[in-house]
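Yeah, one chain of the complex is gone here, protein chain that is, but the others are all in their spots.
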Amino acid sequence: MSLPKGSEPVLKGLQPTPEGFDPAWHAWVPLLLGTVSVALLWITGRPWGLAQGFSLGRLFETGNEPGLVVQVALVNAGIVLGSAVTARSRGEFRFHLPPTVSLALQALVGGLIMGIGARLAYGCNVGGMLGGISSFSLHGWVYLVALSAGAYLGVQLLRRLYS
Amino acid sequence: MTTVAWLLLGAAIGFVLQSSRFCFAAAISDYILFRGTNGLRFIGGFLLITIPGFALVQYLTVSGGGVLPGKIVPISLGVLLGGLLFGLGMVLAGGCFASSLVRLGEGAGSYALTIVGAVIGIWLVGASGPLQGLAILADGLAVTAVDSISTAPNGGFHLPSLLSGFLPGQVAPWIVGPILSLLVVTAVYLLLALIARRSV
Partner (left out) sequence: MREVSAVGDRVLDLTGYVCPIPLLKADKELAPLQPGQSLLLLTESAQVAKNLLDWGKKRGHRISVRRKEGGRWEIVLTKRI
């Protein structure tokens, strides 16, 4: 049986294999992202974080720095763009929607819960938790434990629903 | 930093995350589901870089007379409850904020909904939102460090500051603090990896 013309062999070198980069590259990823967070701490006084970029309400609160929201929102927008350009360049971009309405709702509700959680916990997993631990704030460890517990609950819920 | 610089930084992060297929939520859920540790290695590796890096930045800033930089906040009910909710929401949505942005860039429309939900959620308990009371309550139930044991601006428990109470000199807390943190990170990872190896 001949292979249809869509198939390609797994690519080598800088092109990622399905595992991501060639495994030798894996070490670079935490190095690069960690360095980004350190650099941001140096430049802005805050670790890399994302939740501030979604805090659109802050833009309308008086006495707050809209600059922070804009800065983080720009980085967030950049992430989408960088991912899109990268994916497109490798033929990995594909538009698709949730297959059912209930999964669409799950995505929305999941985001909602994350948003509430991020506000309550003073940050998301990257900024509040990893940034907190990195900043030597003991709250970061509390966040880690709590997040793990929440994830565990979520997994049990998904198990009940899908397996 | 200019607008373009922030965008480019984001683009670089997006490139790295998309290429590596790293997903924070998957890192956690993989461990829960099948004791997969690949993702946890990324997280541990990240902390191995940031812990010494942040120590250096904090030390240089503070000893130069600046305000202590970083994410240092009290241990509140908000952190506990918020962390729990974030973990739950992240698994339901199939990604944290960063992963959602990356997947959205790959064309996964589901994450557009997730991001919309996140914006709404943040607004709901924010200063201009209807459920703001919940945040105020959660913030209020907190353990804060008194000024004498913490140099953090808002009462967080900052490890080097805590250590400076009983370590001699200016520099020692900034060495011991990171070492302790690194030890804990390593210990947690090794424990999880050991459990994972046992489970095959």
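Side notes on the structure shown:
Each chain carries a letter (A and B) given by its place in the written order, and its residues are counted from 1.
The rule we apply is simple: a contact is a pair of C-beta atoms (placed from the backbone, for glycine too) under 8 Å apart; a residue touches a chain by one contact, two chains touch by 3 or more.
In this text, all values refer to a predicted model and were calculated from it rather than measured experimentally.
For the chain that does not appear, the touching partners among the shown chains are A, B.
Contact with the chain that does not appear here is found for just one residue of A:87, A:120 or A:138, A:87. Touch with the hidden chain on the side of chain A covers residues 3-8, 10-11, 18-20, 87, 91-94, 96-99, 103, 107, 155, 158-159, 162-163. The set of chain B residues touching the chain not shown comprises 18, 21, 23, 25-26, 29-30, 33-36, 38, 91, 93-95, 99, 102-103, 106-108, 110-111, 200.
We take it that only the chains that are shown with their structure count from here on.
Centre-to-centre separation between chain A and chain B, using Cα means, comes to 11 Å. Contacts from chain B toward chain A in the complex involve residues 1, 3, 6-22, 24-25, 28-29, 32-33, 41-51, 53-58, 61, 67, 69-76, 78-94, 96-98, 100-111, 113-129, 131, 134-135, 138, 152, 156-160, 177-178, 181, 184-185.
For chain A in complex with chain B, the touching residues are 16, 18-21, 25-27, 29-38, 41-43, 45-47, 49-51, 54-58, 60-61, 71, 74-87, 92-98, 103-104, 106-155, 157-158.
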